[in-house]
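Before anything else, here's the structure in question.
Of the protein chains in this complex, all but one are displayed in their positions.
All chains are identified by letter, namely A and B, in their written order; residue positions are counted from 1 within each chain.
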Amino acid sequence: MSDAIVERDRALFGPLSETGRGFYLTVGVLGLAILWGAIAYAVQWSEGLGVTGLHQPVSWGFYVTNFVFFIGISHAGTLISAILRLSKAEWRRPITRMAEVITVMVLFIGAGQILVDLGRPDRMMNVIQYGRYQSPLLWDATSISAYLTASTFYLYLPLIPDIAILRDHLGKRRWLYAVLALGWRGTERQWKILNRAIAIMAVLVIPIAVSVHTVVSFVFSMTIQPMWHSTIFGPYFVAGAIFSGIAAIIVAMGIIRRIYRLQSYLKPIHFRYLGQLLLVMTLLWFYLTFAEYLTGYYGNEPEEMKVFWSKFTGPFWPFFWAMVVANFVIPMVLLVRLRHHAVGKTVVASAFVVVGMWLERFIIVVPTLSNPRLPFPEGQYWPTWIEWGELAASFGVFILFYVLFVKLFPIISIWEIQEGRDVGLKEVEERLLTYLPDGAADAAMPEREKVLT
Amino acid sequence: MALWGMVIDLDRCTGCQACVMACKAENNVPAVGPKEAARGRIISWMHVLREESEERTRFLPRPCLQCDDPPCTKVCPVYATYRNPEGIVAQIHARCIGCRFCMAACPYNAKYFNWLRYQKEGPGQNPDVSVRPKGVVEKCTFCHHRLQKARERARAEGRDLVAGDYVTACAEACPTRAITFGDLLDEGSEVARLARSPRAFRLGEELGTRPKVFYLAEMEGHRRV
Partner (left out) sequence: MNEPESAFDRSVRRTQWVLAGLAVLFVTGIVTWIAHLIRTAWRLGDVLSASIGISLVAIPVFLTLGGVIVYVFVGLLTDRSAR
């Protein structure tokens, strides 16, 4: 561990080579959360879904909310990273990897929510054997598996050169790294293949990601239930997904930066840029929410209004208004000026957005169900410890996977940082010159040369 | 081919719940017990709703409306609920994975879920109807097993199925004869005649689900024409 490569980015190897007390403590706490979820699931498996708070007419609750929420979070990673890569944003370099990891881990958990939600998980194979494509659930299954494949591979591709570095320098887990490095030696041909594949995947992954949350929204909007049957739901869900996803990335960045002392890699500027992106998404989210609710309100259809008022002033008002505060008011206040304390402000705003977006999903799923068209004996939905357990375990599994990933692979792409230093700097300068009018570029050239020499 | 339908005369219904009880006995609909009932998990394929307005109280018995264009069957991922060629919306308990998507999609809340295992096979049950396990959706099937039996009997007697051979348990049980059942395509049948009555209306007509359960009510029918 004394090569120049390792020496230059020593901080990035820290979590890979050393394991402290904090790690075991975290894993222990997460283990408890997961244990809670496991016990809850065992009870649910043997007793049936009756152990949850679900009933008639609220037959979907926490699990479906979590499904939409987690799939939403998963949007940030790969999508943002692909967009930043394609737009050649240089500041992406330390961020892309940690974003992509979120996607892959959270997608598994999101898809898992549906399995937890099934009344007969033992008959899951029926979906494969007798699935029918008229059901939006099958659209989800197809779209999510495409996204899972694509984003896993998209995470893996830029990992290959880093794994090769680990294989050659770390001295631990050699067999694993040797297998995963795919014989990477950094030849010209290998670089060509890798760069081309990354470029193709970056393009491919964007429409897939958009399709995923669109079809998740279709689960609701394809029915004819009040406040679900809405044409805006596709884009609304996608925007919300990106919104919550960016927030999740920022929170993850804030925590990782703190724990692994990566302040020199994840700088305030990164938080500021992402914070501005988050601000844009806040506004977009508010715009779409406004459009959605005003249309319902103005149309004044009795069935829609029942749901509408139950959200605004009825039993769901605390959730609804908390959502508005967490998703709009707080981010607006914190994010408009990011000159100072960019890190703290964006992380706090993002934490609120994550909670707010969970509430948003809840406020979409439950009020519609609890206000049926026909006068129906109503019951209030409140989750039991089983559902809380699944929620805790979902977060537990997510964080545990993340922590393990950080233990096994560099969470900041080593080669991309180095490429930024060695190639990126020059490239950006040249690219800048091509943006300028021709004369200006020619005029600037000799000037610059003079300065440099 | 028939198209089975039902007409319920609200001006005759007294809300006596005889249809509800008859349905429970006929279809082995489980009694969930007071604790589960308090949690909103009563299963009642036929459910008598109460509509209260200033001038009157009205009862509205609601089975599954057997929509001719059912929103519930479209969303089922595994073909566990489908519209059969005679228009009955069937439910295959052995295939249902319990996703409850159909419950979310039914605009009339006609579907019920077995949140727990509510009953085991035992004496006193109707042997023609399966006892549902936990974790699956169930609903009114227009007493489909009665159609099968009626067909078999007709075949054994070497004749065609005639009106009155196949009637649902609720229609049989109603003391005020508010429920009429039969083939909507058979022009001469009682059901077809009543369904064309100016008093007739359907629930949620504007949703385009085309229920095959019609209601009769003096004011309602005119208003909705």
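For this structure, a couple of remarks:
Just so we're on the same page, contacts are C-beta pairs under 8 Å (C-beta built on N, C-alpha and C of every residue); 3 or more make two chains touch, one makes a residue touch a chain.
As the structure is a computational prediction, the values presented were derived from the model and not from experiment.
Of the options A:Leu182, A:Ile255 or A:Ile269, the residue whose C-beta touches the omitted chain is A:Leu182. Only one of A:Leu137, A:Met201, A:Ala239 or A:Ile412 touches the absent chain when the whole complex is considered: A:Met201. When the whole complex is considered, the residue among A:Tyr133, A:Phe290 or A:Trp317 that touches the unshown chain is A:Tyr133. By the touch definition given at the top, chain A reaches the unshown chain through residues 128, 130-134, 138-139, 142, 145-146, 149-150, 153, 157, 160, 175, 178-179, 182-190, 193-194, 197, 200-201, 204, 208.
Criterion: only the chains that are shown with their structure count from here on.
A straight line joining the Cα centres of chain A and chain B is 44 Å long. Looking at the complex, you find that chain A touches chain B at residues 47-51, 53-60, 114, 117-121, 123-124, 126-127, 130-132, 134-138, 219, 222-225, 369, 372-379. Interface residues of chain B facing chain A in the complex, by the touch rule stated above, are 36, 39-42, 49-51, 60, 62, 71, 74-80, 95-101, 103-105, 107-109, 112-117, 134-137, 203-204, 207, 209.
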